[in-house]
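Have a look at the structure that comes next, please.
Of the protein chains in this complex, one is absent; all others appear in place.
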Amino acid sequence: MAAVILKVGEATKRYGGVVAVDNLSFEVYQGEILGVIGPNGSGKSTLMNLISGLTPLSAGDIWFTGISLRKKKTHNIARLGIARTFQLLKPFKNMTVGENVATGAMFGHIHRMGSVEALARSEEILASLGLSHQAAVPVNKLAVAEWRRLELARALAMDPKLLLLDEVMAGMVASEVQAVVETVKRLNREHGVTIIVVEHIMRAVMSMADRVLVLDRGKRLALGTPAQVARDPAVVSAYLGANYAKSFPKQHEVEE
Amino acid sequence: MRRFKRYWPIFLLAVALFLPALVSGYWLRVFTSALMFAVLAQGANIISGYAGCPALGNIVFFGVGAYGAAVLMTALKMPFLPALLLSGLIGMAYAVLLGVPVLKTRGHYFVMATIGLNDATHELVNNVDFLTQGSRGIALPLPETGKIELLTFFYFVMLAILLATIFATWLMAKSRMGYALKAIKSDDEAARAVGINVTFYRVAAWAMSAFFTAMAGGAFAYWMTFIEPHVVFDIVMSVKMFIMMALGGAGTIIGPTLGAILLELVSETVWGGFPQVHYLVLGAVLVAVVVLLPEGMTLLFGKGATLKTYRQRLKAGRL
Partner (left out) sequence: MGLQEIANALLLAGIYACVGMGFSLLYGVMNIVNLAHGAMVMVGAYISFWLFTLWGIDPFISIPASALLLFAIGYPMQAYLVNNVIRSDILRSLLVTYGVEMLLLGAVLVTWGSNYRAITPRYFGAGFQIGRVVIPYLRTGVVAVALAMAVGLNLFMSRTRIGMAIKATALNKEAAALVGINIRRIYAISSGLGCALAGAAGTLVAASYTISPSIEGPYLGNAFVIAVLGGLGNMMGAVAGGVVLALAETVGAVYFGMSFQRLIGFVIFLLVLILRPYGLMGRRFYAEI
């Protein structure tokens, strides 16, 4: 039985009168890929912000490898081994691609790195993602579509134990989605990185995830294997729709 | 010509080292003043150009350094060089002390807080009579420079401080701190998410800026032999140094120095020739520079500067 790497305990986030995340509890096992799905406004991005520490909890707590994150500052949480990408991309626009990735290595890694070592590590990461040709390109000259891969590279440079991918496939064509799915699976298999994927692209999530968490209006609606979740009547009515549920096994096979 | 393009900083340095032998007393004084402003502009560059926090009230550290040196040299009878160094450290301590609360404010609020800080420190110095002689001012001991001519001595003191500031900026830019500040300036949320302790680096940048700004103040105090609060906490001087930084190129390593020297020379010529219209001319120049030279002079001549990129940059700033 795998160890629990992340435990969310009765987490709540309120913005004035709006409850974005409502008494949410679940566990993530070390080495798994957890998909997070749900309709718009269900609290997925807020959950990402709560885990990465960008937004403080209103109530409840989150434990990472047993350490409470409630009172921790964002940068300390990053250094513990949690890396993330952003839905609304946030590259460092005043640097090159290589420097962006090096910044991730410099500050997010468990070992403190100097700029020289970090730049070397940045080259490695870019090479592994097939992006070496872009290393010296300033971000403001890069197409926005490529920012997504840059953010992924930067997050990977931190050598995280837990990687949060926030709608990393939005706007991608089928072949690109497939490439990301493969990268994610490889990271998980070869480097043992636990990954939480927030996505809208159903076939991608269902084909990569070991388990899927479904959110609706900030509450936990379902948590189980993709097959279980796809058939859960509550999930079907809130999000997936009956047609998808009926066709689920077939779709799943095609993807593999 | 190509050699000039590559080695121009060295040419400039050579000229700077031999300047006292080449110009008259009046112009030497102008250049010494220009060097002092260059230090201030470089100091402003560290907190504003690199860290992205426009501390318009940064002159506060100049005043703190000036008064620090003055009090050390009069009350404690300290000699100049240790007092100079200590004045830098006092400025740095002030920045660290106030950095954490003040640097938590953002954008315009931060600008106003630094201006208010300068105001309040000015007021504080005025009121702490027993230490600072309040508004009466402090008279420092007359400079003893041995065989070196007075003005030449202070010229080299300012040059030394400037070179130290430029060197420190260069080291910083290549180091972890340089990357951290660039990241923070670009997107402080993303910076946090990659593990950068934003508050720490902002305070560190301010402390570094304060150190050099305060030393310039300490040198100024000894040079002028007499300082008053309203002279060393002058907000007009503060804005001037930001103008110099913007003119030369914020976030570059020597841009601010070039901007300072150019502006000081122009300012001196205009003031000398047309005192009446000094503000009018400076105002017009400032407006023209800010609107037409979005990234200062150095970026006009730097890599990749073409008419097309210039027009793009102008358009990017337009409503």
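Just so it is clear, A and B label the chains in written order, and each chain counts residues from 1 on its own.
Note that in this section a contact is a pair of C-beta atoms (placed from the backbone, for glycine too) under 8 Å apart; a residue touches a chain by one contact, two chains touch by 3 or more.
Quantities reported herein were computed from a predicted structural model and do not represent experimental measurements.
Of the candidate positions B:70, B:196, B:250 or B:297, contact with the unshown chain belongs to B:250. Touch with the chain that is not drawn comes from one residue among B:74, B:126, B:145 or B:199, which is B:126.
When the omitted chain is restored, the residue from B:15, B:97, B:131 or B:277 that touches it is B:277. Take chain B: the residues that touch the chain left off the picture are 48, 52, 54, 56, 101-102, 104-105, 107-109, 111-113, 115-117, 119-120, 123-124, 126-127, 235, 239, 242-243, 246, 250, 276-287, 290-291, 294, 314, 316-319.
Criterion: only the chains that are shown with their structure count from here on.
Taking each chain's centre as the mean of its C-alpha atoms, chain A lies 44 Å from chain B. Residues of chain A that touch chain B in their complex: 52-54, 73-76, 78-79, 83-84, 86, 90-95, 99, 102-104, 106-109, 113-115, 118, 154, 158. Chain B meets chain A in the complex at residues 174-176, 178-180, 182-183, 185-187, 189-198, 251.
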